[in-house]
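Single-structure report; data block below.
One protein chain omitted, others in place.
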Amino acid sequence: MIEVALFGAGRIGSIHAGNIARQPGVRLKYVVDVDAGAAARLAQQHGAQTTSAESVFGDAGVRAVAIGSSTDTHADLIQRSAKAGKAIFCEKPVDLDLARARTCAAAVRSAGVTCVIGFQRRYDPTFAAVKARIARGDIGQPEMLIVTSRDPGAPPVDYIKRSGGIFKDMLIHDFDVFRWIMDEEAATVYATGSCLTDAAIEAAGDADATAVTIRTRSGRLAQINTIRRAAYGYDQRFEVLGSKGMLQAGNHRPTEAVLWSADAVAADKPEYFFLERYRAAYAAEMAHFFDVVTGKSAARTSIDDGVEALALAEAATTSWREKRIIEL
Amino acid sequence: MIEVALFGAGRIGSIHAGNIARQPGVRLKYVVDVDAGAAARLAQQHGAQTTSAESVFGDAGVRAVAIGSSTDTHADLIQRSAKAGKAIFCEKPVDLDLARARTCAAAVRSAGVTCVIGFQRRYDPTFAAVKARIARGDIGQPEMLIVTSRDPGAPPVDYIKRSGGIFKDMLIHDFDVFRWIMDEEAATVYATGSCLTDAAIEAAGDADATAVTIRTRSGRLAQINTIRRAAYGYDQRFEVLGSKGMLQAGNHRPTEAVLWSADAVAADKPEYFFLERYRAAYAAEMAHFFDVVTGKSAARTSIDDGVEALALAEAATTSWREKRIIEL
Amino acid sequence: MIEVALFGAGRIGSIHAGNIARQPGVRLKYVVDVDAGAAARLAQQHGAQTTSAESVFGDAGVRAVAIGSSTDTHADLIQRSAKAGKAIFCEKPVDLDLARARTCAAAVRSAGVTCVIGFQRRYDPTFAAVKARIARGDIGQPEMLIVTSRDPGAPPVDYIKRSGGIFKDMLIHDFDVFRWIMDEEAATVYATGSCLTDAAIEAAGDADATAVTIRTRSGRLAQINTIRRAAYGYDQRFEVLGSKGMLQAGNHRPTEAVLWSADAVAADKPEYFFLERYRAAYAAEMAHFFDVVTGKSAARTSIDDGVEALALAEAATTSWREKRIIEL
Partner (left out) sequence: MIEVALFGAGRIGSIHAGNIARQPGVRLKYVVDVDAGAAARLAQQHGAQTTSAESVFGDAGVRAVAIGSSTDTHADLIQRSAKAGKAIFCEKPVDLDLARARTCAAAVRSAGVTCVIGFQRRYDPTFAAVKARIARGDIGQPEMLIVTSRDPGAPPVDYIKRSGGIFKDMLIHDFDVFRWIMDEEAATVYATGSCLTDAAIEAAGDADATAVTIRTRSGRLAQINTIRRAAYGYDQRFEVLGSKGMLQAGNHRPTEAVLWSADAVAADKPEYFFLERYRAAYAAEMAHFFDVVTGKSAARTSIDDGVEALALAEAATTSWREKRIIEL
């Protein structure tokens, strides 16, 4: 029985708790959160206990930790977990500071512990199917990638102020998709952005809409478009053009009901937001984490992936701020 | 130059006039209609003259006729055209009376003239592609056929009274699709119908909604559903299940614009009605007619097809009226 | 804590066991199966015990039973459960014999126990959304229903021999969909069928392809087409035409990946079979059962629904066998 401690009892922590509890041979032992009430509620729901971080790292029985607490706690928890020899699952981003993220990666490497970063999109059935089909040659050599990534609505401006900016907070997933799908590193990044949906976001020094272009070392091209608010909901699509064809990853719909009326032929909007859209992905990434812990699989989203996506986010932020093309 | 006379200057006559005029090596010489004004307008538009049926049959220069006048004139015009040795294009149905339709077929046969019946659906790009793909084996042996055939709105009750009833007027196309796609004759027909959209249709002794089941001699199955009024417009679909797969013939849309709104993801309704939906089919069937006239092709929709579809319509009418299964 | 006994440790029993175990406030106490090994494996997986039917009915602590054993055991288990005052969830069909099914319904009624029949399609997100939108008036008054219900492959002929025939075994779900969607009882049933996929099914006295037409008392029309084998998989669609529009319930796909190649634009085939397609429905129906048990909801699929669907299946079987229209 693998005993696990979970840091973070919020929205995403809840998802992880459920998925941990569902793994065969795994037991959620502890829930840790500064909000004692939230920790207690989540712990009780899964037959776990609340405790402190110190106790977790002092409990030799805890073999793995899942970090779903706020971003500013990630680096510290990763380093302490690595030191304590625990297998680590950590939500993105590793940290908002690239140097500090690299320090975490070094700590994980020197401790020789497992570390899986929660880029859940790679575990999504549709996204994973596209990747697998590229890998088996369905479209030949990938040449162009177009990523559309839009949220149904912006988070509170208070959150945005602490988020590291749209490129680190929101596009970090898209940068990971770029690296994963194109399987090649970026040579140049150009990013532009605007504030189109809420002036408060601009006042906070951030953008809410961006257009990013990445050129890989071999000259292949990627374009990413994002916005914090799409009236029709959560839009998560990408398409990869290759020498032999194109693969599209489309949105998921809640139902397959279609209404033919006097006005139009109307299907469902996409799944509401990330908790709905990536429900299967969250379950699959946690199952993968325990496959890594038990030696059945190598980590598909390593801490190095976390660092590299952050490096792209930093380059994009600079490109946007300084209005110039960044060479990497 | 092939000289042609057109009977009928109404809505469908206009379509045929345009398509005749567009054929290379063909000249629309005469337009004949009891409505002298309509005939004159259509004739002028295409540089033709108006005349009487007698003059048409007396003019040895006229090599082909296109009959798009009212149904009750078809049989007489077919027989006179055959006698005069003219190639015949005739709108469906041959006649509302099966015996009389058979007499027409015999007249055509004994005169040895070309006769193409206007089952335009066989010439529609989508329907024809499905047929061609069945023929080349894409779905193996056809086993089941589902036909959906719905009009945007019912014609005036006065028209319905003279129409021969829904099975002869509307489903005759669907019966032709059945024979063409399944490539086998019917063994039994069961039809039921109701009046769901307009009580005046029921008062006229007709149905406005029908459900027909046909079993072929080898036991393959077809279901046809029709209604005189669908709120979303003209619905013209069929699907053929075969031993290796299924082919669907879908509706055509005016545009490929799609709106993603806070309510739904909405595409266009189907093309409005038969003149829009089958525009390409009407052009292709007329081109085919002149291919037959010039010996480049055999008739793809012969008068025998017209007779057989009518026989099915008659069987369905009886099944509906007498509430019994008809063996053919 | 509601204690539950499960009859049947096979494929569908496994599904129900998982869903029972997942209900808050519910405990799977017993698994009963003639196959002791299967019962033991499933019991162990969910921390339950194996036992005999006698023990279940003798254990006053067991408040609810779920019957997922073979069809020939349903009636007896329903009657004994009713007598013992236990809430009943039972897979379709109630029984293959209509009279016996009615006896079961009477037993349930006189015992005053809860009884939910496993017509899981009513709980499917897509099907349920269509029903809800009809109920709120999206398409006006329903007029025509077209149901397509096709399996990826036939079960073994041995199963077919004991199945009660295709109408009771396979179409019973479609008859339930008809009653649920049209919300009106049948006046006449016409069914025809053939053996198109496997001669052994014909030798067993059954059909593997059917075409059914139902006319409701008020003259509304339904057509159902089914086959035991579709090369492209499990096809579960229906469409309802109403006075103001049409609602379609489409297939579900495993992923939303689409390949644009030199040949075609290709999307996924439907979910493989009922366990995949109706995974969410099985979970929702079990949650509903415990809502009924705890008085939060009335049964949405009662034993009377089970009886009425069976009556339609019996009428269809007779129509097919005797080649006649059945009045109900």
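Per-chain residue numbering starts at 1, and chain names A, B and C are given in the order in which the chains are listed.
Criterion: contacts are C-beta pairs under 8 Å (C-beta built on N, C-alpha and C of every residue); 3 or more make two chains touch, one makes a residue touch a chain.
Note that this is a predicted model, so its numbers are computed, not measured.
Of the candidate positions B:N251, B:S302 or B:T317, contact with the hidden chain is made by B:N251.
Contact with the undisplayed chain is limited, among C:V34, C:A132, C:A266 or C:A298, to C:A266.
One chain of the complex is left out; on chain C, the residues touching it are 230-232, 235, 259-269. Contact between chain B and the absent chain runs through residues 125-126, 129-130, 133, 138-139, 244-252, 254-262. The omitted chain makes contact with chain A at the following residues, 139-140, 143-144, 146, 148, 150, 188, 190, 192-197, 209-211, 213, 215, 219-223, 225, 227, 230-232, 235, 241-246, 323-325.
The rule we apply is simple: only the chains that are shown with their structure count from here on.
Comparing each chain's Cα centroid with the centroid of every protein Cα atom identifies chain C as the most central. If you tally contacting C-beta pairs for each pair of chains, B-C comes out on top. Inter-chain spacing, taken between the CA centroids of chain A and chain B, is 57 Å. With centres taken as mean Cα positions, chain C sits 39 Å from chain A.
In chain B, the residues touching two or more other chains are 230-232, 235.
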